[in-house]
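The complex appears here without one of its protein chains, the remainder shown in place.
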Amino acid sequence: MDIIVLGHEATKEEIKHITKKLESWGLKANISKGTERTIIGVIGDTSKITEDEEAAIRAIPGVENVVRILKPYKLASREFKRENTEINIQGIVVGGKKIPVMAGPCAVENKTILTNIAEKVKKAGATFLRGGAFKPRTSPYSFQGLGEEGLKYLAEARKKTGLPVITEIMDPRDLDLIVEYSDIIQIGARNMQNFRLLLEVGSSNKPVLLKRGLSSTIKEWLMSAEYIMSRGNQNVMLCERGIRTFETATRNTLDLSAVPVLKQLTHLPVVVDPSHGVGKRELVAPMAKAAVAAGADALIIEVHTNPEEAMSDGEQSLKPEQFEKLMKELRPVAQAVGREI
Amino acid sequence: MDIIVLGHEATKEEIKHITKKLESWGLKANISKGTERTIIGVIGDTSKITEDEEAAIRAIPGVENVVRILKPYKLASREFKRENTEINIQGIVVGGKKIPVMAGPCAVENKTILTNIAEKVKKAGATFLRGGAFKPRTSPYSFQGLGEEGLKYLAEARKKTGLPVITEIMDPRDLDLIVEYSDIIQIGARNMQNFRLLLEVGSSNKPVLLKRGLSSTIKEWLMSAEYIMSRGNQNVMLCERGIRTFETATRNTLDLSAVPVLKQLTHLPVVVDPSHGVGKRELVAPMAKAAVAAGADALIIEVHTNPEEAMSDGEQSLKPEQFEKLMKELRPVAQAVGREI
Amino acid sequence: MDIIVLGHEATKEEIKHITKKLESWGLKANISKGTERTIIGVIGDTSKITEDEEAAIRAIPGVENVVRILKPYKLASREFKRENTEINIQGIVVGGKKIPVMAGPCAVENKTILTNIAEKVKKAGATFLRGGAFKPRTSPYSFQGLGEEGLKYLAEARKKTGLPVITEIMDPRDLDLIVEYSDIIQIGARNMQNFRLLLEVGSSNKPVLLKRGLSSTIKEWLMSAEYIMSRGNQNVMLCERGIRTFETATRNTLDLSAVPVLKQLTHLPVVVDPSHGVGKRELVAPMAKAAVAAGADALIIEVHTNPEEAMSDGEQSLKPEQFEKLMKELRPVAQAVGREI
Partner (left out) sequence: MDIIVLGHEATKEEIKHITKKLESWGLKANISKGTERTIIGVIGDTSKITEDEEAAIRAIPGVENVVRILKPYKLASREFKRENTEINIQGIVVGGKKIPVMAGPCAVENKTILTNIAEKVKKAGATFLRGGAFKPRTSPYSFQGLGEEGLKYLAEARKKTGLPVITEIMDPRDLDLIVEYSDIIQIGARNMQNFRLLLEVGSSNKPVLLKRGLSSTIKEWLMSAEYIMSRGNQNVMLCERGIRTFETATRNTLDLSAVPVLKQLTHLPVVVDPSHGVGKRELVAPMAKAAVAAGADALIIEVHTNPEEAMSDGEQSLKPEQFEKLMKELRPVAQAVGREI
């Protein structure tokens, strides 16, 4: 049931107009007149009312507000599916008791460095290798990634270490390539509402890690998950990576409260990226622990053997020994909240 | 010249390390030691230092801050090109004394409605017809636009009215289609950092209207313009359409101060979209006037003959008679600031 | 009428509990059960339901949402008083056709400078003299204002020029002092929700200029006006001075759309402060013009004869000749929107 609020200046004709519109959609209007406002309760399956139909009602003179009661996403909602979704990727489950950790460099730079990092993060306990072959960069003059060559290095590092691989897609035309080489497709924050890319990725059956947009509400984020799921791909992980606020002491503001909020609204697994969330190496460890304590299902962390030579995001990358220390520190925190790492 | 700030705990080795790195890039280091901090002034053409190289320096232990003095965008900067860029589109100039107005529906719905709107906005004084054939929508269940059919209707409305056409691109794969049918390509707010789309559009020579992302800084916005320009397409217009803030009384917060800021930083024309900026019909007129008073080079306004039946954004669309009234009211405002409409 | 939304798991007892609570407040419940939600329409004068009572209902298990239909402010609302409030201060009306301009230095520094500035802004057409004797400063080590001495200088400048005076109050204990020396009391942005100060000022009958808080919604701002008005002082002016957003190119983001929004919601006059809104001298003029075009009832602008020697906010102060030029440029803009300066 939805609610339409009309001002006291709303005329009988306007109310009738709305009633007829609702009836044409197979719905009924329950009208309550107050002294200051008239309220129309909409009876029937209002989940069918689209964004556009809602807007059309808002555009009617006299309408002050429309209150939607049902959530605009369905497949992604906890109401549609009560139990947690567990996504099995090469035998590693995201969304279960165990908290997998995805680690690796921001960008794939060359084979030797990547393999070296992969071996080190594996030894420390990471279960996925992250690394970007296509890099979204603010400047056209910055390193844009190695492209297919980078994907090949990832595949080789996977072969050597057994770590499944996660990498970012930036262009719908790259889907086949990325599906071929990777185990999880990452949609970056800047592309969270690149709807064509979402639909394309939704048409594959690869697990998808959907990062939250810099200024996206949780609702919009779930709508973007719905885009992917509406095409048939149900294997979506949501990754909190910091939102944009007025605070400049950190690169972004890591919104950890999104974790328990999502746990209420959706059955999809929730991943946290503390590296991008804070943007500074020294802050990664405390926020990784906080993420686990808040209920994160997985972590994704940047690690580089030589952060000062990293081709991107060196400032926020842990060194392998720092990562190893963090992994050790995370275990008791996970246990304290009934999880494992 | 750029500046690197080191904490007092920075060692001689670290300073030497930085000096050597700078020298390997053909730059020189001017070191000033204070009691609390050491400052390295970087001498030479520091505009060559990329985002990545800057990050590499930030990642060096002891480095507290790196201050960039030069702007990271070049082709888009007022320093690169002093005089205003004027873009001539079918004889109508954007960026000159006269302020063109782009008007039309949010989405192209059918031929009759579109032609009807086109004729009415033309009569009222609009010089471009806007209308979306590909629509980015928050929900996968909302109307996504008519696609190529919509483009054809736009072309027919142009034929009938003589109004050049502006329409949005969402996918790099649609470039040829959109170039064929439209006179200006619009990049929507959600795609402002869809870098592959920017590069694709940059490789054509169609004028581009680049909307500001919901939470994009002016600097990031200019970097996105730089992406397009770096590929050869210099015909870029910047369109302020509201940013996301905590305020919910308006759909977005129209940042009109971006207009004079951009006038200082860049030679590119600045367009304002009050319709999306505020999201409510009654607020469009005052903000359109304010935009002109603030120095906007063009306006883009949503108009619909029947906003309540509009398939999207009806709430913020003006009716033709309201648009006509606004056009009349805009003229003296334009004159008051030495412009014409 | 208000609306209470319950989830489908809401029990009969919970619904009964709510019904009884509403009845104890003299209200009635109109219950509509849907398949997914139950909606309770609250019938009667729901404007009596306080913030606390609303919170109590929200705290009942099963309650998903409470939708308030009536506005929480009364005296300040356009519904309470249809016609615009005009405040007459020493013969100058704020809220009428004519747009008064308040000008002067950020802080009162000494008698000579102040009188000099006062004479110059008067000559250029300003109708009020602004100047701070008590200055809220981020740092305890910054100049905090001359206090009573500054107030005396303001009174002397008023005597010399005839310009009524506006100055800021920071402490309820200073009320008598400020009432004695000034014609308008300013509540600064940082004190917009200093409720004790609001009540104190409300108990006087001096006109009040209430600046919007850095991150205050328009609704909260009107609630703060309501605080003052609830004590009997109806002479409140609302002053937009920029809100805090992620953008750093300007000191704040001047939210000009607040002007037409306020014009709908309230009968109180709306003042715009472009100086604090943008924080940079070169941006003040275009935003002042935009403010007038958007419908502002008055402007408040910083002017200093020697900005580089100003003890605060020199960066955003106009020089007298710049102010004079701006006043000339504002006149045709005011005329273009049916106003005068």
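Every chain is named by a letter (A, B and C) in the order it is written, and numbering of its residues begins at 1.
The rule is short, and it goes like this: a residue touches a chain if its C-beta (ideal position, glycine included) is under 8 Å from a C-beta of that chain, and two chains touch if they have at least 3 such contacts.
Small disclaimer: the values here were computed from a predicted structure and weren't measured.
Remark: the omitted chain is touched by one listed residue; of C:Glu86, C:Glu119 or C:Glu220 this is C:Glu220. When you scan A:Ala59, A:Cys106, A:Val121 or A:Val259 for touch with the missing chain, the hit is A:Val259. The missing chain, though absent from the display, is touched by one residue of C:Pro164, C:Pro260, C:Gly277 or C:Pro307; that residue is C:Pro307.
Residue-level contact of chain A with the missing chain is found at 215, 217-219, 243, 245-250, 253-261, 264, 277-278, 282-283, 286-287, 289-295, 329, 332-333, 335-337. Residues of chain C in contact with the chain left out of this view: 50-52, 55-60, 72-73, 136-144, 170-173, 190-191, 193-196, 199, 214-215, 220, 223, 226-227, 230, 244, 281, 307-315, 317.
Although one chain is not displayed, its contacts with chain B can still be listed: residues 1, 3, 5, 30, 32, 34-37, 39, 41, 43, 45, 65, 67, 69-70, 79, 215, 244-246, 248.
Rule of thumb we're sticking to: only the chains that are shown with their structure count from here on.
Viewed as a network of touching protein chains, the structure reduces to a complete graph with every chain in contact with every other. Interface of chain A with chain B: the two copies contact each other largely through the same residue positions, with over half of all numbers used appearing on both sides. For chain A, the chain whose average C-alpha position is most distant is C.
Between the Cα centres of chain A and chain C there is a gap of 38 Å. Chain C has its Cα centroid 31 Å from the Cα centroid of chain B.
Distance between chain centres (mean CA atoms), chain A to chain B: 26 Å. Contact of a single residue of chain C with at least two other chains is seen at positions 215, 245-246, 248.
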